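Removed from the display is one protein chain of the complex; every other protein chain stays in position.
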Amino acid sequence: MGGFNSFSEFLAMGGYAIYVWSAYAFFVVILVFNIWQPMLARKKYFKLLLRREQVQQERAQAKQKREDMTNDSTS
Amino acid sequence: MLTVNNLYCERDERVLFQNLDFSVAEGEAWQIQGSNGSGKTTLLRILCGLNDEFTGEILWRGIEQRKARQDFNREVFYLGHAPAINKALTAKENLSWYCASRGLTNTDQIKTVLNSFNLYGYEDMPCYLMSAGQQRRVSLARMLLSQAMLWMLDEPFTALDKQGVLELEVLLSEHAKTGGSIILTTHHNLQMDYPLQSIDLDALAGLVAA
Amino acid sequence: MWQWFFKLSSPKWFYTISGQLMPWLATLTTLLLGVGLVWGLAFTPPDYQMGENYRIAYIHVPSAAIAMGCYYMMACMAAAFLIWRIKMADMIAKACAPVGMTFTALALFTGSVWGIPTWGTWWIWDARLTSTLIMLFLFIGVMALRSAYDSEAAGAKATAVLTLVGVVNVPIITYSVKWWNTLHQGASSLSLSNTAANPPQIWVPAFFVGFGLLGFYLIAIILRTRNEILMRERRTEWVDEILSASKSKGQGLS
């Protein structure tokens, strides 16, 4: 097999290091973005739903309280 | 003629109507009732085929409306909120294109119909020179020219004066009496000497199941 | 056959199956990419013409091919959505656009970086680079149209129509750009310069990277589609169960 004789030679890429490694760096960025972005969106969406449920509960409780108070005052 | 089975439509987390069933036969006049935003216009647009965001079945003479498109379009007249009048054209030019678009050659009738809508002398006037009420009457003139069996009218009385309202009411009952059918929405208190059936959308509304 | 077809169009079925498939797909993709990249980067001999720089082609060529394939896939989904009104197809089409765009961007970036030492400039109006650039514009157009519509349903249909118009154009565009390139005598195209001249050690790793990237592409599409399913089907019972299950676990990522 061909390849490189040492690790530093591997990093140097025969003088093409900046091109090869920047291309591969961008490749990694794209890969990470395509996984990370939908994951983040999913997390955000779940948080939003959770928040909505909390708000609904709070409002229901507040409503309940108000009704109790009016009932107390009439009785 | 027009049969609606199990129609369902929702918008913005809200059910506009569900389990809507009715059937419009020849010589029947139907009014769609409901408060503002209850989906009257949406229902009319669904019925005439301009909106397909619904589930359920709409049959035209027993055939699904989408499949009977050409027959359906020939026999149905739809009047929307917008006048569908090009302001640069005269009343006559607007109407003669309309007749052509419906495959009719009754262009000699245009003048008579315009006269019957009290637009005598306005045939060759560009529509931007007309008042809102006059423009409305040009739109309404299409109703008679269309030779359609079923008229679907969305707020036909807007912008009409008292006289115009009366005349339109007479026109509607005449159409029904001669075997035509009407589905309309209106905020106006109809005074027609013809029995009117109604669909109440407020009763069919609801929240989308969580 | 038809049963399978309709199953596939059920969001619930897609969600369940893709969830089960995901670990396998992820493992396979990691293996393929890992082996292919290490092999391709470190253990293949340099190209007889381009030296070590050719190693960029290991990612450039498959990403360009996948970007192109992604547009065709999006078009198939658009057609399925318009003809059979399969909502699932639109969800996949929606996922295709951003993924395809990033792959196109990757192909463009790697192509121009490859070009710096080869052509002496990062951009040259080479046939393949130019048509990839146009592909990027098409993806951007599709995404822009969808986001311009407030109504989800109308936006989906409009995007599908645009995608289909685009797909009729793609071969014509590719052909016209190729022809234009020969007319103006452009530079040689970017590829593994001559497969026959190179020993198999050079192009075998390319298959590993290629299939690995394909697997990754599928994962990216599936992730986005699953999100879309959760959003659009949020009012169904089965999604509700998933959501409440994830709530009890805190921040579930299952």
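When the chains are written out, they are named A, B and C in that same order, and each has its own residue count from 1.
In this section, contacts are C-beta pairs under 8 Å (C-beta built on N, C-alpha and C of every residue); 3 or more make two chains touch, one makes a residue touch a chain.
Just so we're on the same page, contacts and distances are computed from a predicted model.
**Student:** Missing chain, UniProt name, options "Monovalent cation/H+ antiporter complex subunit F", "Autoinducer 2 import system permease protein LsrD", "Heme exporter protein B" or "NADH-quinone oxidoreductase subunit N": which is it?
**Tutor:** "Heme exporter protein B"
**Student:** From the touch rule at the top of the page, work out which displayed chains the omitted chain touches.
**Tutor:** B, C
**Student:** Just one of B:29, B:48 or B:184 touches the chain that is missing; which is it?
**Tutor:** Residue touching the absent chain, from the options given: B:48.
**Student:** Pick from B:6, B:19 or B:86: which residue touches the chain that isn't shown?
**Tutor:** Of the candidates B:6, B:19 or B:86, B:86 is in touch with the missing chain.
**Student:** Residues on chain B that touch the omitted chain in the whole complex?
**Tutor:** Looking at chain B, the ones touching the missing chain are residues 45, 48-53, 70-71, 73-74, 76, 78, 80-89, 93, 96-98, 100-103, 105, 126, 142.
**Student:** For the chain that got dropped from the picture, name the residues of chain C it touches.
**Tutor:** 82, 134, 137-138, 140-141, 144-145, 148-149, 151, 154, 157-158, 161-162, 164-166, 168-169, 172-173, 175-177, 179-180, 183
Throughout what follows, only the chains that are shown with their structure count from here on.
**Student:** Which chains are joined by the largest number of contacting C-beta pairs?
**Tutor:** A-C
**Student:** Could you state the distance in Å from the CA-based centre of chain B to that of chain C?
**Tutor:** 48
**Student:** Would you kindly tell me how far, in whole Å, the mean C-alpha position of chain B lies from that of chain A?
**Tutor:** Each chain's C-alpha centroid was found; their separation is 51 Å.
**Student:** Taking each chain's centre as its mean C-alpha position, how far apart are chain A and chain C in Å?
**Tutor:** 21
**Student:** Across the complex, what residues on chain C touch chain A?
**Tutor:** By the definition above, chain C touches chain A via 37, 41-46, 51-53, 55-56, 59-60, 63, 98-99, 102-103, 105-106, 109-110, 113-114, 116-117, 201, 216, 219-220, 223-224, 226-227, 230-231, 234, 243, 246-247, 251-253.
**Student:** Would you pull the chain A residues touching chain C in the complex into a rising list?
**Tutor:** For this pair, the touching residues of chain A are 1-4, 10, 13-16, 19-20, 22-24, 26-27, 30-31, 33-35, 37-39, 41-43, 45-46, 49-50, 53.
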